[in-house]
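Below is one structure, written out as C-alpha cells, with a few remarks after it.
One protein chain is absent from this view; the other protein chains keep their places.
Letters A, B and C mark the chains as written, and numbering starts fresh at 1 in each.
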Amino acid sequence: MIIILKHGATDEQVDHVIERIEAMGLQPHLSKGTYRTVIGVIGDEEKVQTAPLMAIPGVEEAMPVMPAYKLASREAHPQPTVVEVGSGSAITKLGGGHFGMIAGPCAVESAERLDEIAAAIKAAGANILRGGAFKPRTSPYSFQGLGEEGLKILREVGDKHGLPVVTEVIDPRHVELVAEYTDMIQLGARNMQNFVLLTEVGKTHKPVLMKRGMAATIKDLLMSAEYVIANGTTEVVLCERGVKGFDNACRNMLDIAAVPQVQLMSHLPIIVDPSHATGRPELIPACALAAAACGADGIHIEVHNCPEEAMSDGPQALLPEQYATLAAQIRKVAEAVGKTF
Amino acid sequence: MIIILKHGATDEQVDHVIERIEAMGLQPHLSKGTYRTVIGVIGDEEKVQTAPLMAIPGVEEAMPVMPAYKLASREAHPQPTVVEVGSGSAITKLGGGHFGMIAGPCAVESAERLDEIAAAIKAAGANILRGGAFKPRTSPYSFQGLGEEGLKILREVGDKHGLPVVTEVIDPRHVELVAEYTDMIQLGARNMQNFVLLTEVGKTHKPVLMKRGMAATIKDLLMSAEYVIANGTTEVVLCERGVKGFDNACRNMLDIAAVPQVQLMSHLPIIVDPSHATGRPELIPACALAAAACGADGIHIEVHNCPEEAMSDGPQALLPEQYATLAAQIRKVAEAVGKTF
Amino acid sequence: MIIILKHGATDEQVDHVIERIEAMGLQPHLSKGTYRTVIGVIGDEEKVQTAPLMAIPGVEEAMPVMPAYKLASREAHPQPTVVEVGSGSAITKLGGGHFGMIAGPCAVESAERLDEIAAAIKAAGANILRGGAFKPRTSPYSFQGLGEEGLKILREVGDKHGLPVVTEVIDPRHVELVAEYTDMIQLGARNMQNFVLLTEVGKTHKPVLMKRGMAATIKDLLMSAEYVIANGTTEVVLCERGVKGFDNACRNMLDIAAVPQVQLMSHLPIIVDPSHATGRPELIPACALAAAACGADGIHIEVHNCPEEAMSDGPQALLPEQYATLAAQIRKVAEAVGKTF
Partner (left out) sequence: MIIILKHGATDEQVDHVIERIEAMGLQPHLSKGTYRTVIGVIGDEEKVQTAPLMAIPGVEEAMPVMPAYKLASREAHPQPTVVEVGSGSAITKLGGGHFGMIAGPCAVESAERLDEIAAAIKAAGANILRGGAFKPRTSPYSFQGLGEEGLKILREVGDKHGLPVVTEVIDPRHVELVAEYTDMIQLGARNMQNFVLLTEVGKTHKPVLMKRGMAATIKDLLMSAEYVIANGTTEVVLCERGVKGFDNACRNMLDIAAVPQVQLMSHLPIIVDPSHATGRPELIPACALAAAACGADGIHIEVHNCPEEAMSDGPQALLPEQYATLAAQIRKVAEAVGKTF
C-alpha cells in the first residue's frame, strides 16, 4: 500500500497516519518530497486493503500495490487454467490453447426447435450447447423462460448430440436445481455483482461461465471471479460481451482489449460473445474473427433457426447456415494463433 | 410501433412484414417515401412490443411509440405518487412536494454507534434512518454486514429516535426477514436488474427505494420499477446515485438531469444520493444542494461519526456536524423550490 | 513523482531507473516493499513530468504528485479569480461571488432578431449577450454563420443594450478579427484541445470562455486552460456543458459535480450551460437551478424568439418568456448560496 498525503498535510496528520499503520502491525516507510509526503506500508497487504485509510484526515490517496483478486490473479497462478466442461465422451476444454465454441438459442423454446439447432451447430463444429431456461428479461411482461422444463430439454438435447450444455441461473434458490441438469453454470452480465448468487454458484463446484457486467472494469470482473473461487469453484471462464457505450448504433461496445488484459492479469480463460456485444447479426462475424485472432479461448454465439419467431433476442441471432460459415472461419483464424480443437 | 424498412427492401419483404403484422391482429399503415418505406402499426401496442419484428428480413428498425413501463409511466398516472414510509407517529412522506432526508451509516456496526449517529441526524433534521445489515461488497474478504443482528439494531434505534428505517436486501431468501424489520426496502444499484429480487420485493407491498444501476438508462430504471409495481408494491422511490463515468477523479458521475427526466416520464418520486455519486466528502454538499434545487424529492447521505473506523465506505461519509450544516442548507434550497418538511 | 516498479522487477532494472533519475539531476528515494519496490523522486517535478519514465523496462506506473496545470491550479493561486467582461458602463464580473447570466441565440441571424432577443434577456436580468458568427457545424451543408457581418451586429446590439458580448472563434486566422468585436472569446467544446487555437486566443489577453470537451476529464480541461494562460490571458472562465453519456434520451450528460471539483482544483470561475448539456428545453430549468445551487459562477442559456425558425440548435432554445421566469428563479437560488448580482 502506498499512502499519498495531501499537499500541506500537517505534522499531526502525518503522525496520526503512522500511528494507525503501526497499530495494524504494519511498518510505515516515510518519504518526504518537496511537494508531498508519501508513506509506503510494508507488511501484510491484505490487512491493509480493507482498512479505510483514505478516510484519515490528510490522506489524498491510498493505493494498493497487490491485486485484491488473489486467487484469480496470474501472479498467484502463473499457468493458464484449463476448464473442462462436461463428462464422459462429451468433454470440452477451454483455456491453455483449447478453444470453446459455444452456440445455441437465447432461450430454450421447445424440444423440437432446440434439437434442430443443436444438430446444426454440432455439425458446424460447436462443442458446447447453450440455451436459457430462466431468462432475466428487462420487462416483467416478456417471456421468462420454460424453467425446469427448459433444463430437461437442454439436458436431453445436449446428451443426444454429445454436446456439454451451459445455462444461466438467476435465482440462488435454483442453483442446486440448475447444477443438476447442466455441465456449466452461466452467470449473466446483470448478475456479475449479485454476490449472493456468486457465492451459491461457487459452492456447486461446477464450471462457471461469468459474463462481464455492462459497467464492470476488468478488475471488477476479476473480483467477481474471486467470489466464485473463494467459495469453492476454481473453474471459471470469463466472457467479454460488450460494455455500455455512447454510440447507440450498437447494442454495446465490444471491448476486445479485455482479452489480452485478462490474460495478463489472470490465469482464467476468457471468451468473447459478439452476439450480445453488437446485437446486430451483420457485425457478428467480423467481431468473432477479431476475438479469435486476439487470443480468446472461445466464442459464444446465439443461433436460431427462425429469428423472427424467437421468444427472446431474435434480432441478434445468426441462422444455422450463417453460423456454419462463420465457425469454419473462426477455426481457421484460431488455429493460426495456435489454438487446438 | 413504427417499422422502418431498409433502403432497398424488396416488395416481398414489405409484404412479409405486413402479413406478420396482420397475423398479430394489428393494422399496418404503409407510407412509401422516396428513400425508405415506413409502416405504422395500429392496434394493441403491448402485443407488438415483445414481438421480434426487427428480426424480419428487410426491417431496419422497429420503434415502439408507447412506453414499455406502463404502470410506472406519467401517462398512466398523471399525478405524482406520494410514498409514505413508516407507521404510527414516525411517518415520512416523499413525492408530491414532500421531501425525504435519508441519512445514516453505510453499515450497521453496533447499537452504540448507530444510536449516536441516529441521534445526531435526527437533530439535524433527517426523517429516515438508513443502515446496511446485508452488504453487497465487491471483495469476498470484506465485512459483509451483521445480518439479522443488524436488522434488530436498526429497528430498535429507529424506534427510539422516531425515525422510519430503510435497509438493503440482497438475497431473495431474506426478503421476508428484512421486510419484518424495516419500513422501506432498498434495492441497490448492483441489483437494479436482479429481476428475481425485484419480484420478491414487489410482493411484500412495502415501500421500496430503488437505486439506479451504474449503466442503466432512465428507461431501464423505469422498467425495473415496473417489475416491482407489477408484482404488487406501488410505492417505489427511485434514486439517482451516479452512473459510470470516464473521469476517475470521481467515483461515479452524478446525472443530475435524471431528476427532471424521471419527473417527466414517471409519477414516482426521485431522490438523489450524492455520497455514492461522488465518493468524496468535499463534493457532497454542492451536489446535495444541486439535487434539492432541481426538484428532487429527497436526499440520501451517508453519515458516520468516525469514518476512519467505518467497516464500509468510510472515506465517503460525512461527519454528523458536517451533515447538520448541510441539512440546514438543503432545507433552505428545497423550500425555495416549493418543498414542505 | 512516484515510480512504482513491476512485481518481480530485477535489480538491474531498479538500478537503471535510479541512474535515469540521477541523470536528470533528481534524487531517488527507494522503498522496498514485500511485494513491490517504489521510488519517490525528489526535486524539480517539472523536469520529471515530461520524461517518459513509464517506458523504462520494469516500471509499472509513474505518478506525478504535483498538478501539471500549474498556472490554473488552486495551489498556485489560492484566491478565486474574478474575471471582468466588458468595458465602460457595461462590465460583468464572474467568480469570487459574482454571477454571470449569459444568454442569447445560438447564432446571430439578423440585427432585428438579435435586437429583440437582447432586449428581452436584458429585461430578464442577463448580463452578457451571446451569439455565434462563426458556427462549428457537424454538417458541411448546414448554416455556418454570418461571419464578420454577424460580429458587427453582435457588437452593435450589445452596445445598444449595455450588454458585454461573447462569441466563438473557430479559426486561428480569425482570432484578431473576433477579438476586435467581442468582449469575451468563446472556445467551443469541439475545440477544447485545438491547441493552436488556444495559443492564439491566449495571446489576445481578452477574457476567455472555455467549454469543456465532450470526453475531457477535469484535468484535461485545466490543462487546456493552462495553454491559454501560459500564452498570456489570465482571465479564463470554464464552462461545464455536458459530457458524452450512454443514455441517448439526453444530448449529453451534465456533470454537475464538475463545479465543486473545478473549484477545489482551480482558482478559475466555472459556469454551467444546461442548454447544450441537455438539448431539451423541458430539462433546462431544473438543471440551471441545480447549477446555481451547487455554486456555479454563472449560467449560460440559449434563448431564441422563434425556435422553429432558428438557423442552428433551435430545438434546445428557451423562449424569452421562459428565460425570464427561469432567470428570476436562478437569481433567488444563487443569492441563497451567497452570490451577488
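Everything below uses one rule, namely that a contact is a pair of C-beta atoms (placed from the backbone, for glycine too) under 8 Å apart; a residue touches a chain by one contact, two chains touch by 3 or more.
Here the structure is a predicted model, which means the values were calculated and not measured.
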{"item": "Residue, one of C:191, C:233, C:263 or C:278, that touches the chain absent here", "value": "C:191"}
{"item": "For chain B, residues in touch with the removed chain", "value": "2, 4, 7, 29, 31-36, 38, 40-43, 45, 65-66, 75, 244-246, 248"}
{"item": "Chain not shown, touching residues in chain A", "value": "215, 217-219, 243-247, 249-250, 253-257, 259-261, 264, 277-278, 282-283, 285-287, 289-295, 329, 332-333, 336-337"}
{"item": "Positions on chain C where the hidden chain makes contact", "value": "20, 46, 49-50, 52-56, 68, 136-143, 170-173, 190-191, 193-196, 199, 213-215, 220, 223-224, 226-227, 230-231, 243-244, 307-310, 313-315, 317"}
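Operating definition for what follows: only the chains that are shown with their structure count from here on.
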{"item": "Approximate Å spacing (C-alpha centroids) for the pair chain A, chain B", "value": "26"}
{"item": "Between chain C and chain A, distance of the C-alpha-averaged centres to the nearest whole Å", "value": "39"}
{"item": "Where chain A touches two or more other chains at once, by residue number", "value": "244"}
